[in-house]
Each structure stands twice: as structure tokens, then as C-alpha cells.
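See structure below.
The complex appears here without one of its protein chains, the remainder shown in place.
This part shows subunit A:
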């Protein structure tokens, strides 16, 4: 993929994540902070499908943005063909791993398996 395409995705995910995290924070402000962290409240959030979809989107957006940011930092630290390939594929694998693990939590909770 061209670097400009990757960076467009990088900037796009940042903007979208800021918007969705703002919504997430506003939703948390409907009750006091301690109550919003209650076990039952968190489960209820995951079971409310629109909210669960939004959390999943935040997870995907932040994973893409964060791991690409990490890739960029690592590419600037050291150069070399093998190293750069390892960093790119490593970050991609870590990103998919994190998304899969987070999605598993959201899906299992949503389906009442927790």
C-alpha cells in the first residue's frame, strides 16, 4: 500500500476516533463516574447493541491508528529492509491480535457468555 494511503487512513482514524470517544465520554457522563464503572453497568453497555458497535468501532480505529503510529516510530529509529518488513508485518499482526481479542470480549459479553 502507498504511504500516502496509509497516512490518509492514519489521519481519518484519528478524526473518527476523537468523534466516537467524545460520544463515549458523553455517554459516561449520564451517570456519575463510579457508577459507570460498576460491573453490571459495563455488562449492560456491551449488551446494548448500538453502544457495543460503537465500542467495537473505537477499538478498530484506535488499533489501526495506534499500531501505524508505532510502525512509524520504529521505522524512524532504525532502517534496513528486513527490519522494516518485520516492523510492518509485526505491527499488522499485533493490530489484528488486539482487535480480535477486544472483539472477542465484546461479542462474548453481548451474547451473555460472561
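The criterion applied here is as follows: contacts are C-beta pairs under 8 Å (C-beta built on N, C-alpha and C of every residue); 3 or more make two chains touch, one makes a residue touch a chain; residues count from 1.
We adopt the following convention: contacts and distances are computed from a predicted model.
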Chain excluded from display, named as in UniProt, from "succinate dehydrogenase", "DNA-directed RNA polymerase subunit Rpo1C", "Oligopeptide ABC transporter ATPase" or "Peptide/nickel transport system substrate-binding protein": "succinate dehydrogenase"
Residue among A:27, A:43 or A:75 touching the omitted chain: A:75
Touching residues on subunit A - with respect to the absent chain: 2-4, 6-8, 11, 72, 75-77, 79, 84
